[in-house]
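With one protein chain held back, the other chains of the complex are shown just where they sit.
Presenting chain A:
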């Protein structure tokens, strides 16, 4: 792989205070988040684990600033988040590439929005995720893994201080997923951003994260907060990981299922 261009690391720290949120679904009000308080130190890689549909993705939308919480405050370095900003970039479960833009055009999206011209950084991001040679391809010509790589490059080109990952590897086949996990971790180490990732995959969380937050079923409350004090290069068969995995599955109520 290419050498990663070095960027001055300014990872973002976050503080969430008593976040409540909910949605009106079919006329009835459904609470989604219940009194979430959480502090994330700059440079952490936090995995959010919880049952499907518990509200983890909603929490990410709030942190991204895509919608305001009903109650509570989210502070980024002490300043309340009032809207989206290019220092906090979201990567969604679907690549959501614009079909009318080439790979290159999609990766350059952040620059276009900011009205900035920096073709070199676009090329660097494309090369970084291994899509060199596909700059002029249309999204419909890409495989699922390649499309998600393009989405990753589109996020990285903004030099995010916080990368918000909403189950970005959830729809990939298992082999592509393994490769992407390794690359995500490498990027996080090299670039030095803070990362928050929603995942359903306990193993993925254990491999990548420095800390795992476990959520209850909806409305989501924090029921576990585990630091993973292991070196970045982890092996999937590490007995310490297996212990942690058992611990987490018990917290999620699946002690008998593995």
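Assume a residue touches a chain if its C-beta (ideal position, glycine included) is under 8 Å from a C-beta of that chain, and two chains touch if they have at least 3 such contacts; residues count from 1.
As a convention for this text, contacts and distances are computed from a predicted model.
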Absent chain [UniProt protein name; select from "non-specific serine/threonine protein kinase", "ABC transporter permease subunit", "TonB-dependent receptor" or "YeeE/YedE family protein"]: "ABC transporter permease subunit"
Residue touching the undisplayed chain, where the options are A:78, A:99 or A:231: A:99
Residue of A:12, A:38, A:64 or A:165 touching the missing chain in the full complex: A:64
Contact partner of the left-out chain, one of A:85, A:130, A:170 or A:224: A:85
Absent chain, residues of chain A that touch it: 64-66, 84-86, 88-90, 92, 94, 96, 98-102, 109-110, 112-114, 138, 140, 154, 158, 164
